[in-house]
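Note that one protein chain is taken out, while the other chains of the complex remain in position.
Think of it as A and B in the order they're written, each chain with its own count starting at 1.
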Amino acid sequence: MRRYLRLLLLQLRMSIALGAQYRWDFLTQGGLSLVWTVLGLVPLYVALHNRPAVAGWTYEQALVVVGWFTMLKGILDGAVNPSLVLVVEHIRKGTLDFVLMKPADAQFLVSTARFEPWRAIDLFAGVGILVWTFRLMGTAPSLAAIAVSTLLLAVAVTVLYSMWIAAIAAAFWVVRLDNLSYLMSSLFDFGRWPVSIFKGAVRLFFTFVVPIALMTTYPAEALLGRLEPARAWLGIGGALVFALTGRFVFTRAIGRYTSASS
Amino acid sequence: MSRGDQGIEVAGLHKDYRVHRRKSGMLNTVRSIFHRTYETVPAVRDLSFTIEPGERVGFLGPNGAGKTTTLKILAGLLHPTAGRVVVAGHEPRLREHRFLKRITLVMGQKQQLIWDLPPVDTFSQNRAIYDLSRASFDATLKELDELLGIGAIAEKPTRQLSLGERMKCELAAALLHRPDVLFLDEPTIGLDVSMQLAVRDFIRAYNERTGATTLLTSHYMDDVAALCPRVIVIDKGRLRYDGALGKLVEKIRPDKAIVLRYAHRPDRAALERIGTVTECDDAKAVVRVARPDLREAVANLLLDPELSDLTIEDPPLEEVLRELFAQSAAESA
Partner (left out) sequence: MRILSAYPTLLRIGFANAVAYRTEMLVWMLTMTMPFVSLALWSAVAESVPVGRFDQKSFVAYFLATIVVRQLCGAWVVWELIQEIKSGTLTSRLLKPIHPLVVYSADNIAAIPLRALFAAPLALIGITSGGTALPHEPHRVVALFLSLFGAWFITFFVMVIIGCLSFFMESSASIFDIWIACFMILSGYLVPLELFPSWVRGVAEVLPFRYTLGFPVEILIGMSSDAAIARGLVIQLAYGCGSAAMALALWRSGVRRFGAFGG
């Protein structure tokens, strides 16, 4: 356990060293994130500003969802995505063998290989949106609400990570993965909307298959103080299921790579 | 760590791959959307051998013979389809951490060094992964530095190093944890001649110093001839020969080549009475003679006053192996 912690810190340090090398990237990506965050608000503005609430969500309340979405995006782009993109590179170049030769858990090595620390800008932007929105509404969330929603953020990250790792496991079968990550990003992008706006099959899809409900709507509802406890438990349970499934899929993928089943 | 269980044992190894086959043409293309047929391609068939701790063994064979597949099975990267494999007292496919700490893999043209950072960072990473104490890490690094001559290049980003420098750092990174078994897959491929020599010398020196069992695959005969007292020849997944390289040469091509140089054009007819003439031009001739007849042949040739130089050579390894593979092709036909 201590060894893994040491490794994690080492990887972080190396990613920062790498980031210092590519300072231009640092600035552009950071700036781009901000621009994209602001632009992403436009459809929301068109849909809800000065219009009747949709499925129980007003403009300001929907903004809370956007705030969480932005934070989650920062974590996804900064801590989850970079490493997993490297896996695809490894498979393509045939260097995944080196990862498998190391006496450490392959999933851990693969998931901590690279971080992009400047994505923290998204985290701050998200928090900024939340603060501004509550200012607009003229209220402030209770401490309990903040605690629950932070817990749900951790749940959201777990779910997101597990989904990505399952998608990356697909890279062992389908070596050309650009489309899959593009698909995942497009689907994830709908997380900026409160899930209750969707109806029927689509809502089921976004609650259980690609659970943006879990990832952005529930933390927002918690912060707004209107999350039913049952939903919170559903969220935690769901995260566990996703985490286990993700690990299972990844292990199977490695097994296939080493033709363990044949 | 006991030296007793550093050896390698392989018995009845089989490995099959599944490959999708499709004929060309529009109809077949459309069909393959809905239904794919797979073929089983045997990569390794009934391979058996034992390697003692500390040995240096070379795997020889043409491309696609199954050398790399066998190596990957021994390293635990691939699961065998059938057969028994024991490396350093472990079953490789289980990939136990204790096992992984005792072996290492170096692949020519593929590197574990992080591309954008200096090799020292990869070294630190490996130190953390292999759980090495500061003392042992520093000592090993110093030793490797001496043997390889790395010095300051390890502090430049990997992408700025030349191929030869990269290979040196790659070797260092792979050996930091002092493994008992070394797997080297085409380690000198793409390197220039001086670099090849340097790598060869290093491998020999390392093996002699640490007694690590060393397995090398290559299709450069020179690597194997220089480094490996014992070779295992694999062709089409089957074992063709296991033993000393010299004996292989004797077995396949039991003749020697006598290279003669003359002051002027040699008499071909006269030479043909002594042995098979493979070359004969203005000043040089090559005559192949069976070993038992060698002494007499040389004695006869030396009688010619026009002779200015005489050397006795083994037939080139390439030819020997080509002969070996032709034989095996004939057998399987």
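The rule is short, and it goes like this: contacts are C-beta pairs under 8 Å (C-beta built on N, C-alpha and C of every residue); 3 or more make two chains touch, one makes a residue touch a chain.
Treat the numbers as computed from the prediction; the structure is a model and nothing was measured.
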item: Sole residue of A:183, A:209 or A:241 that reaches the chain not shown, by the stated touch rule; value: A:183
item: Those residues of chain A which, in the complete complex, touch the missing chain; value: 25, 28-29, 32, 35-36, 39, 42-43, 46-48, 51-52, 54-55, 170, 173-174, 176, 178-180, 182-183, 186-187, 190, 193, 197-199, 202
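Keep this in mind: only the chains that are shown with their structure count from here on.
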item: Residues of chain B defined as touching chain A within the complex; value: 16-18, 72, 75-79, 81, 93, 95, 97-98, 100-101, 103-105, 107, 110-112, 114, 116-117, 121, 124-125, 128-131, 157
item: Residues of chain A defined as touching chain B within the complex; value: 3, 6-7, 10-11, 14, 17-18, 21, 93-95, 97-98, 100-104, 109, 258-260, 262
